[in-house]
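Written below as structure tokens is the structure these notes are about.
Take a look at subunit A:
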Amino acid sequence: MAFFSQAWTIARKDLLTELRGASTIISMVLLGLLVVLVFNFGADPGVESAALARSGVLWAAFLFSGVIAVGRSFASEREAGCLDGLLLCPVDRALIYLGKLIGNFILVFATGVVILLFFTVIYNVSLGLGWLGILLLLVLASVGLATLGTLFAAVAAGVRARDALLTVFIFPLLVPLVIAAAHTSTLLLDGKGLGAAGFWPWLLVVYDAIFLAVSFMVFDFVVED
Partner candidate 1 sequence: MDLERKRLGVATGTLVIITFSLVLVALTAALVLAPRELQMGDIQRLFYFHMPSAWIALGPAFTVVFALSIAYLVTGKLKYDRWAAASAEIGVIFTTVTLLTGPLWAKPVWGVYWTWEPRLTTTLVLWFIYVGYLLLRAIAGEGPRRARLSAVYGIVGWIDVPIVFLSIWLWRTLHPRLLTGSGFSMDSRMLAALMVSLVAFTLLYVCLLVLRARTLAVEATLSGLRAEIRRRNRRGGGS
Partner candidate 2 sequence: MSNLGFLALGYGLIWALIGAYVWFISLRQATLRRELEQLEAEVSEAARTRTT
């Protein structure tokens, strides 16, 4: 159990830093909302767009803002030299990764919820029980994004044009996540239950599991000595 409390300490430190600075969270949320807004200007205001189109917008907003958040989590550390301090701690590398992962997950998920709320207002969505489904979906997607994002944020940290680059690296890898999430949310927005989504949520679960495992195995090599 000490394992988790240590990881949680790291996560808490990250989150508190973010909350105090607030600029990351604000820019994340704003970006997400803006994406939803901008995508809609291409559409006909009078016509209700198809559920799949709406899903696409939701996940695009989620991805863009999520990647920024994750990118920032390593950047500020590099700049302040904190990462070296962290590495000097007699703590297992995996713990550092877990801590950052948990912190990033919370950040990404929270932003996702805000985007979702905005989304439901803009699109006049009334879901009822479907809310549980979409929240579960958001959790799964956040895990996936946070996992790969944390791993590659360490990779891209310290490099100029970091955010744009991180997006370029990560997006192709996130394709299965996007497809699965978009399809499930389309069904949920159409009023069908999670059961109708069949295998898609399971694909998300498998995806998350695989990359959680891989990233833990590999994180050691990413952070420099």
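As a convention for this text, a contact is a pair of C-beta atoms (placed from the backbone, for glycine too) under 8 Å apart; a residue touches a chain by one contact, two chains touch by 3 or more; residues count from 1.
A word on the picks: all candidates are chains of the complex that A comes from, given by their letters.
Everything numeric in this text was worked out from a predicted model, so none of it was measured.
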Point to revise | Identity of the candidate that touches subunit A (this complex; choices 1 or 2) | key: 1
Point to revise | Contacting residues of subunit A [partner candidate 1, same complex] | key: 148, 151-152, 155, 159, 165, 168-169, 171-173, 175-176, 179-180, 183, 199-200, 203, 206-207, 210-211, 214-215, 218, 221-222, 224
